[in-house]
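Before we start, here is the structure in question, set down as C-alpha cells.
Apart from one protein chain that is not included, each protein chain of the complex appears where it belongs.
Per-chain residue numbering starts at 1, and chain names A, B, C and D are given in the order in which the chains are listed.
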Amino acid sequence: MTQETSAALPRRTMPQGLIAARNIVVFLTRSPTSLFGLVVLGLLLILALFAPLIATHDPYMQDLQNTLHPPSSDYLFGTDELGRDIFSRLVHGSRITLTIIFLVTIVVGPLGLIFGTVAGYFGGKVDTVLMRITDIFLSFPSLILSLAFVAALGPSLNNAIIAIALTAWPPIARLARAETMTFRQADYISAARLQGASPARIIWRSIVPMCLPSVLIRLTLNMATVILTAAGLGFLGLGAQPPLPEWGAMIATGRRYMIDSWWLVTFPGLAILSVSLAFNLLGDGLRDALDPKQMNRR
Amino acid sequence: MDPILDIRNLSIRYQGSAEPAVRNVSFTLGRERLGIVGESGSGKSTVGRAIMRLLDTAELTADKMTFEEVDLLNASERQMLKVRGQRMSMILQDPKFSLNPIQRCGHQIAEAYRTHVRCTKAEARQRAVEMLEQVHIRDPERVYDMYPHEVSGGMGQRVMIAMMLLTSPDLVIADEPTSALDVTIRLQVLRILDGLVRDKGIGLVMISHDLNLVRAFCDRVLIMYAGRLVETLDAKHLDRAQHPYTQGLLAAQPRIGGPRGPLSVLDRQDSWLNAQGEVA
Amino acid sequence: MKPITINDLCITFGAVQVLHNISLDVKAGECFGLVGESGSGKSTILRCISRLNDSWTGDVRIGDSAVRDMEVSDRCRMMQMVFQDPYGSLHPRHSIRTTLEEGLRINKLDDREGRMIRAMRDVGLPVEFLDRYPHQLSGGQRQRVAIARALILEPDVLLLDEPTSALDVSVQAEVLNLLVRLQKEKGFTYLMVSHDLAVVDHMCDRFAIMQHGRVVEVLPREAITQGGATQTYAQDLIGASLEYEHAI
Amino acid sequence: MRLSRRRLNGLTEHGFSILITLFGLLILTFVIGRIMPTDPVRAMVGEDASREVYEHVYQQLGLDKPMWQQFLLYLRDVVTLDFGTSIRTGQPVLQDIARALPATIELATFAIIIGAGLGTPMGVIAAVNKDKWQDQVIRVLSLMGHSMPIFWTGMIALLIFYANLGWVGGSGRMSQFYIGLVPERTNFLLIDSILAGQWDVFWSALNHLILPAALLGYSSSAYITRMTRSFMLDQINQEYVTTARVKGLSRRQTIWRHAFGNIRVQLVTIVALAYGSLLEGAVLIETVFAFPGFGQYLTSNLLIGDMNAVMTCVLIVGVIFIGLNILSDILYRVFDPRTR
Partner (left out) sequence: ETPADQLIVGFNMNNVLTMDPAAITGSDAVQILNNVYDTIVRLDPDTKKLTPSLAERWEIAPDNRSVTFYLDQDATFASGNPVTAEDVRFSLSRPIELTLAQSTWLVSRGYSPENIGEMFEVVDDKTFRLHLPQPDDPRLIMMVLTINGPGSILDSKLVAEHDDGDNGTAWLTNNSAGSGAFTIGQWRANEFVILNQNAEYWGGAPAMSRVLMRHLPESQTQRLALEQGDLDIGYSLAAADLTALETNEDITVETVPSAGFYYLAVSMEDERFANPKVREALRYLIDYDGINTAIMPYFGVERQRPINSGAFGALPDLEYTLDVDKAKALLAEAGYPDGFDTTIHVISTQEFLDSATAIQGTLAQAGINAEIITGGGGQIYGAMRERNFELLVGRGGGGQLPHPDSNLRALIYNPDNSQEAGLTNYQGWRTSFMDEGLNEMIEAALVEPDAEKQAKLYQDIQEEMEAAVPSIQPFSERVVTAAYQDDVDGIIVDPWVARFEDVVKNR
C-alpha cells in the first residue's frame, strides 16, 4: 500500500449509530439554547413518567369548598374553578402532551418518509399521484385542516391526534421527497442498482438513512407546531375533553376566571410555551448538529 | 524593481481548525506571472484569498505582507475597499457559480467599474463593452444583456476576466481560472489572459493544480504541499526540480506518447512537512 | 472475457435527442476509450449499457446476449461500473464492509468474508479498512473501494466513467496503475470515458471521439501522436491536447 | 419554494395539476361537510321543534338524497359559484364571507407588514452575524415567537394593554357604539371609515387592530426571520458574493445588492405563505379578541355544524393557498431569469 490518510483515525469499537448519538448529545449540550431544550424535554419526560409521584394531589379530585385558591404551599399553582390542584393537573397533563407527541410522531414520521421516498425515488406518475395528494393536504394551514377534521370526527383527544397526524405528514413527505430527489441521481444509488438491488431495498437501505437526519430535524421542529395545534384545538373546545388536564383546554376553561385568578391560565400557558420552545430550540440545535450539508461534505 | 507583493512567513488558520491551513509561506511577486501548484487541499486558494483579505474569520499572521505601498496586514476594511477590485482583483474558478445569476453579465461588469470610477451609467457600459471586445467576445453588446445562465462556460469565464481587468489592476490572482472548462476552450481563455498580462504589464498569480499549465504559462512556480511552500522554481526549469514531491508530481503524470509502463507513484515523506520554502 | 457490441443506440430526454445512432464495437479484453467535449453524451452511453437509463432504443450486447434480455442478476455479474466522483459514489452512511457486502447479499454469493478480503487485497487496501466509513478515506482510497465494489461480483466488463478526473495527479497515477494491473490479471474488457487524452493514450488501445451525441471517429491509440484523425473535430481535439501539453 | 421549482414543467401541466388539486379539495370539503356529527337541521329548527318541522327542513336541504347525488349537486353549485345559505346567518355564504374576510384581511395585512418589516432585517442581521451574539438573540426571540400559544399571549396582552393600562381598544373591530354607523362599501373598515369621513371610527378601528395585529405579526415574523436567515446563509456562501467583494464592494453593498437580491423571490414566496398562514393564527386570535373575521366565522360555524359555511370556508382557505402558491410560482418566473 502506497497511500496514507492524512489524519490518524481512532479505532472504532462502538457501533457507529451509538457514537453518532453520543456526539450529537455532546454537541447539543455545548450550546446553552439546545441545552435548555434538552433539559425541558427531559423534565417533561420525568414529569410524565412519575406523574403520580410528583403530583401533590389527585388531578381529578374536586374540592368545591376550595375553588380558585391562589398559589400557596398547599396548592403550588393554586386551584381551579372546581378546586382541583393546578400543579397536579399540569403534571398529569404532561402525559397527554407526550402521548400526543408520541402518537403523532410514530404516525407522521414513517408515513411521511414512505410517501416521500417512494414518490421521490420512482418519480413520474407515482410521484405525480402522491404529490397531488400531499398538495391537497398542504393547501391548508394545519390548524384549519385539523379543525375541519375534528369537526368532522367529533371533538375528542383521539380525534384531535388523528387530525393532527393527518395534517402533519405532508410536509414531511415533501421534505423526504425533495431529499430523495437530490440523492436519487447519486452515484452510490446507481451503484446499488448495478448490484441488482430492488427498488424497495434501495429505498430502505440507501435512501431512508440519508433522509433520516433532516426528517428527524423537521419532526422535532414540527413537534412545537403539533403542541401548539393540540393546545389550540383544546382551547377551542375541540381537543381533549374535560376533565382531562390538557393544557390548552385548561387555558380555555381558566380563561373565564382569568381577570381575578391569573394562575389558571398563566401556568398552563407557560407550560405550553416552554415545551414548544424546547422543541424548537432542540430542533434548531439538531439542525446544526446533523447539518446535512456538513454530513455530506467530503 | 519594487515587488508588487511581498509576503514573509504567512500563516493562516481557519476558525475552528487546530492546524493552520497555510504555514510560513514567503514569496515576492514582481511584474511577472507566478504559478502556485500543489495537490488539492494544499492551501493554494487560501493564500490567494488571504492576499485579497477575504478571509474575515481566519486567523492571519505574517512578518510582512504588503501590496505595493499598502500594508495588507493592518489595512482597515475601508482601505481595502479602495484596493480591492481597483488595484488588485481575482478571477474565480467556475463562472457558473461566480456570477450573480439574476443580474445581467454586462451589468456586473459595469458595476465593477462604477464602484471605483465616478462615471455615468452609459460610460460604464461603454467601458464594459470595450472590455468584452478585448476578451475576444464577438458580439459584446448582445452578451452584455445576457444572463449568466445564457452564456457558455468559456464565455462566462471571459466575462469574469473582463470584469476583473476592467479597472486595470496591478495584481490579478487567478484561482484555477480554467479547470472547469474543456481542453479546447481552456486554451482560448489562457491565450486571452496571457495577452492581457503582456499588454498591461500586471503581476499575475496563477493558482492551479495542473503542472502542464503552469509550466507553459508562468514565469515562476511555487510548489505547495500541505500548507507549506516546498519549492520555488523558474517554470522553464521545472524539470530540474530538486524536491522529491515536485519530482513525484511530474513523474506521476501520464503523457501523450509517453511510455506505457506503470506510472511512478508519489511516496510521501514525513520530512517534507518540516521543509521550509525558501524565499525567492 | 466478453466483447461489447453497440448498434444504433439512440436516446432522447424530453425533446432533446442526446445520443444519435451510436454504434461501437469493443473487443474482448480491450481497453476502449471515449473522449469528447462535456455534454457530448459519453456518460450517457455507459448508463445505457448498464441500463441505468432504460429509455433507449437500439441494440447493446455483451458477449452473445443483449443486455435487455438478461436477468438482473446475470447482468450484474457480467458488468459493473466505476463512477467519476469517488466522493459521491460511496454511500456516506455505509461502512466499507456494508458497501461491499451489499452486492454479495443481493446476488446470494457465499463466502462473503473471503471474497471481501480478496477484493480489498486486489485493490491494495488493508483489510482493516473494511470497518471504516467513506469520510475516513482519501479520494484515491475511495476510488479503490469503488473498484473493489465492482470487482467483487467478478464481472467480465468494467465501465469506467472518468475514474480519475476528480483526483490529483499523484493519486490518479495509483488508480491508473491499479486498473492496468487488474486488466492484466483478470482480463477485463474496459470501456473508459475520459476527457484527458493523455490518460486515454496511457490506458487504451482504441478510442472514439464524440461530439453532440455522435461518434465522430474511432481511432487507434497511435492516431494521437501520429495524426491519423480525418474529421475536423477529432483533429481539433487532438491538436488542442497536444498543444496544451507541450506548449501554450 | 420547492413547489415552484417542481412546477416549472410548463404551464399546461401546471394548470392541469391545479385543477386536480382543486378537485381533490372539493372532495375533501364535501366529505368533511357530510360526516360532521352535528345536526344542521336541528340547529335550524331548534330544540323543541316537532318531527314534522324537522323533516320538512331536512328535505329542503336535500339531505335525503343519496351521497353521490349530493356531491354532484355540490359540484354544480360550486361551479355556478352558489355556495348555499348559511344555516346560522340565513344569508348566502358567499355574502357572509365577503363581510368576514375583509376584517381578517385587514388584520392579516397589518400583521404581515409588522411581521415582514421586522422579520426580514432581523433575518439578514442574524445571517450576516452568524453565531455572534446578534444571531443568538434574534434566534431566541424568533423561536419564542414561533413557540408561543398565540391564544394565550393574546389573552394576557388584552389583560395588560386593555384592561390594566387602557392603551388599546378591547375586543371587536371598533368600540361597540360605532358599530353600524359606517356605511359598508368595501367592508374594509379602515377604508370605509375614511370614505365616510368618520375619523373617530377610523381611529377606533386602528386602535382595536393594533394589538392583535402586533401579536400575529410577531409570530409570523418569527417564521420570516428564520427563513430569511437560512436563505441569506445559503447566498452568503456562494461564490458570486465573493466575486462582488473582489470587485471592491463593501460588505453592506454585497449583502443588499447581491445576496439580498437573490433571496428576494424566495422571500416574497415566504411572505406570501406566511400571509396565508395568518389565516390560521386568525382563527385563534379572533376568538380571543371577539374579532368578527373569517376565523371566527369558521369556528362558530364549525361548532354548530353549519355545513355549507364550513365547506365553503375550507374551500376558500384551500383556494387562497393554492392561489398564493401559484402567485409565488409566477413570481419565480417573472423575477428569476433562470426560469424564463
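To be clear about the criterion, a residue touches a chain if its C-beta (ideal position, glycine included) is under 8 Å from a C-beta of that chain, and two chains touch if they have at least 3 such contacts.
Everything numeric here is computed off the predicted structure, so don't read it as measured data.
Novice: Please work out which displayed chains the absent chain touches and list them by label.
Specialist: A, D
Novice: Thinking of the whole complex, not just what is shown, which of A:G123, A:G154 or A:P199 touches the missing chain?
Specialist: A:G154
Novice: Going by the contact rule already stated, which one of A:T99, A:T128, A:Q241 or A:S274 would touch the omitted chain in the full complex?
Specialist: Touches the omitted chain: A:Q241.
Novice: Which listed residue, A:L82, A:L111 or A:L212, touches the chain dropped from view?
Specialist: Looking across A:L82, A:L111 or A:L212, the contact with the absent chain belongs to A:L82.
Novice: Out of D:L19, D:A290 or D:I330, point to the residue that touches the absent chain in the complete complex.
Specialist: Looking across D:L19, D:A290 or D:I330, the contact with the absent chain belongs to D:A290.
Novice: By the contact criterion defined above, which parts of chain A meet the unshown chain? Give residue numbers in ascending order.
Specialist: Interface with the chain not displayed, on the chain A side: 61-62, 64-65, 67-68, 81-82, 154-155, 237, 241-243, 253, 255-261.
Novice: Touching the missing chain, which residues of chain D?
Specialist: Per the touch rule, chain D residues meeting the hidden chain are 37-39, 42-54, 56, 86-91, 96, 99, 158, 162-163, 166, 170-172, 175-177, 179-180, 290, 292, 296-297, 300, 303-305.
Basically, only the chains that are shown with their structure count from here on.
Novice: Grab the C-alpha centre of each chain and report whichever is closest to the global C-alpha centre.
Specialist: Centre-most chain by C-alpha means: A.
Novice: Among the chains, which is located farthest from chain A on the basis of C-alpha centroids?
Specialist: It is B.
Novice: How many angstrom lie between the centres of chain A and chain D, each centre taken as the mean Cα position?
Specialist: That pair's centroid distance is 24 Å.
Novice: If you average the Cα atoms of chain B and of chain C to get two centres, how far apart are those centres in Å?
Specialist: 33
Novice: Mind pulling the chain A residues that touch 2 or more other chains?
Specialist: 2, 6
Novice: Which residues belonging to chain C are in contact with no fewer than two other chains?
Specialist: Residues 139, 171, 174.
Novice: Along chain B, where are the residues that touch chain C in the complex?
Specialist: 39-40, 153, 182-184, 186-187, 190-191, 194, 209, 211-213, 216-217, 248-249, 252-258, 260, 262-266
Novice: Okay, in this complex, where on chain A does chain D touch?
Specialist: Result: residues 33, 128, 131-133, 135-136, 138-145, 147-149, 151-154, 174, 178, 224, 228, 231-232, 235-238, 248, 251, 255, 258-259, 265-266, 268-269, 272-273, 276-277, 279-281, 284 of chain A touch chain D.
Novice: State the interface residues of chain D toward chain B in the complex, per the touch definition above.
Specialist: Residue list for chain D touching chain B: 238-240, 242-251, 253, 258, 261-262, 335-338.
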